[in-house]
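Please see the structure below; I have some questions.
All protein chains but one are shown in place.
On to chain A.
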Amino acid sequence: MATMSSRGWGMMRGRPKTTTIFRSEAMSLVQLYIPSDVARYAVSQLGEIGLMQFRDLNSEVSAFQRSFVNDVRRFDELERKLRYLHGQIARSGVDVYDFLDDGFAGGSRGPRDIDEMEERIAAHEGRVLRLTAAYKDMQIKHLELLENKHVLEEVSSLFSEMTGRQASGAGLGGAGGGGGRGADSMPLLTRTDTSSRRSIGSMDAARADAAIDIEAGGVGRDINIGFIAGVIQRDRIATLERVLWRSLRGNMFLNYVDVEDPISDPRLDEPVYKSAFIVFAHGASLRDRATRIAESLGATLYPVDSSAERRQEDLIDTMSRLDDLHQTLQNNAAARANELTGVSEQINTWFTVVRKEKAIYHTLNLFNYDANRNCLIAEGWCATSDIPAIQSALHLATEDAGSNVPTVLQELRTTKEPPTFIRTNKFTDGFQNIVDAYGVPKAGEVNPGLFTCITFPFLFALMFGDLGHGALMTLAAALLCAYEKRLAWLAKDESMRMFYTGRYIVLMMGIFSMFTGLLYNDVFSRALSLFASAWAWPTDQGGEGVTVEATRVGGVYPIGIDPAWHHASNSLLFTNSYKMKMSIVLGVIHMTLGICLQVPNALHFRKRINIVHVFVPQIIFLFSIFGYLVFAIVLKWSTDWYARDAAGELTHISPPSLLNMLIYMFLSPGSVSESERMFRGQAALQTLLLLTALVCVPWMLLVKPLILRREHQQIISEGYGRISSHARVSSEGEGLGGAIVVSEQEEMEADDFDFADIMINQTIHTIEFCLNSISNTASYLRLWALSLAHAQLSEVLWTMTFLPMLKMRGALQPVAIVCGFAVWFVLTVGILIGMEGLSAFLHALRLHWVEFNNKFYDGTGVKFEPFSFRAVLDAAEEQ
């Protein structure tokens, strides 16, 4: 066997494999001695099975000084490259193949595979980078050519238009042959009033004409009116005009025309609208100044020749170059897409591998290096029952590495608090999350999650009792559960995740709601008549506004509330009393369960004192007040208050008020008024119970601290004193030559005895318990209140939306019924099931977190978070 077992876990083999969520799993602190050349494979295998949580043995070393920082950096860099490639793939619209090469990503990869992958990724990245850069360059060139083309087109159209006008107006044809740059432009100096074209000039039309005369006549005279042309963003043209006007003191003339199509600039995100403009200015220095101003405003200037023929040639030339470039651009895009398609087939696998490798080196950074024996020392927690699985994973790793030096696994004895590992399944997972949100159980502590599985949906259902609503909820949840594999994508959706992960909670809530709805006899606020009603309405009396009473004709309605109550005008009187009492009864039982769960806790942690002097007085206190109340409730129900004896006399005076009974039990102990008396000896019993409850208070408060103090003093007097907590640690690893460098400083907290501290804690605990037992019992009345609200709301919805349609007469009734039903159904799902369900959920949550957990649960544990690739990949995907 490649992996050797050492003392410790060999004993565990005999343990039964069954585990339960009643308590967290038994955990072991294990130490691994991994030969350096196996380490990467070992961590990889352990990451695949995800059963071990590693401790950081280098916590004093900063993140930059650890042994495998360079490897982590290397994979960071690779991940960056992959993200770049992924971004390029997404931008170019190539589909990413959802393909994972299991052999490479899942199995064992050697360093050579990794190197090869790194090379391939680098080569791909280099090619894509080159192609992209070339593409960008060409796009810019394309843009320039396009703009140039526009300028040429627009300028010549301006020229030809002006020439036409001039020719008809002043009889001065094209007036060509200007000296210097573009002196042929004179017709443009006239103001045009086309709506889209505007020009301003310092010279009015007459002067312009004169200038043209001069220009046309005297080439040799050094007047030199030239122009510059270019494109600028359309919204900047007004600014350009104004700035030019001011800085050239009016010695200029600007004309522009909008380019109709938007121009896409690769340097900008969106295509922009631009205008082609032409500026005439007098003299080279003014033209230079105009050039600078235009460029500073983001304009691009293009040389435009003054002669029409040359312009035409330029235009043709530009067009042909544009065509060529377009072809090249397309070729480039095709090459790029080809390259990216090649990448997209592999990118999922590469991402997975790179993330896994990065996680491996992060984990290796937690290990200690033993230079003498050239091995890494790892330490971590795992479930004791998982040790064989870890052994076989390590064995596999040794084979992967082709090494024959075994990895040694050794279980450490420790007094450290282990992390809490509760092995949930898909059913219990949601409920455990509810508990974990309050607090993770301490190792070995009773896990309320086990009981929450049933009590949570049940308490929810008490507030949500309606057969119809429950059935809809069950149906939805059952569909989610039945198709859970196919609907797994819902877990990735932010808003649906809650429903998907809580589908079994919702299923249980729905099923229990159907049951409670059956007992409340509510189906969408209507009543069911499954059995014969115990009440009969008189047939001979009644009428509008006349109150009639039903007479009892049968026994008790066997399951649920008699439907006769449903239409009764005093039905609330009955249901309120029934639901209130039920809340108290179930609440007290729920709290009793909570208090009783202290017992397994005390047994597990071997604290008998907690049973005798915490649990017993608490349960006596609760029972002597609220247990008695429950007893009185049941007694009141089972007594026939209108029974008559043989002589025909009423045996009881009147039904007692239980609320008054409880109040007077405290206010006037020892006396019960004749009209309120329920049974003989009631006054004496009540006094006895009250005294018992009173005795319990000092019992809870004082006995436990005093006993602890006596025990402590006994230890001191016997001369043991304080045992050094560090003395116990050093017995580990004897067989390994004492080479272990595991730090055990934080091993144990000092076992100091502080009587004042204990006393204060106990006082708080006692006061809290006594006050809470009253307020928590009252808190369970929310079961009644929410159930009342739910029933009333659904009744109101029925009478407001659907009932009027059913009562309607006439030809439109079918239409009205369809509409009414639609409104009613949508509101039922939205308000009654959605919102009411949410509120009942929150109240059930509160009853568990506060009223139930309070009684026995610390919830101060730390969750077990094993190193697992699945968690690593999920976390990476969520980013």
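Quick notes on this one:
The rule is simple: contacts are C-beta pairs under 8 Å (C-beta built on N, C-alpha and C of every residue); 3 or more make two chains touch, one makes a residue touch a chain; residues count from 1.
Following the convention adopted for this analysis, contacts and distances are computed from a predicted model.
A chain of this complex does not appear here, and its UniProt-recorded name among "Rab GDP dissociation inhibitor", "H(+)-transporting V0 sector ATPase subunit e", "Glucosidase II subunit alpha" or "Centromere protein I" is "H(+)-transporting V0 sector ATPase subunit e". In the complete complex, the residue from A:A564, A:I595, A:A791 or A:M805 that touches the missing chain is A:A564.
Although one chain is not drawn, the whole complex shows that of A:V96, A:L129 or A:L586 it is A:L586 that touches it. Checked against the hidden chain, the listed residues A:A238, A:L573 or A:A684 yield one contact partner: A:L573.
In the complete complex, the residue from A:Y41, A:F54, A:F227 or A:F458 that touches the missing chain is A:F458. Interface note: of A:G545, A:G648, A:G719 or A:G810, the residue touching the hidden chain in the full complex is A:G545.
Residue-level contact of chain A with the missing chain is found at 18-22, 423, 425, 428, 450-451, 453-455, 458, 462, 512, 515-516, 519, 534-535, 537, 539-552, 555-562, 564-565, 567-571, 573-574, 577-578, 581-582, 585-586, 589, 634, 637-642, 655.
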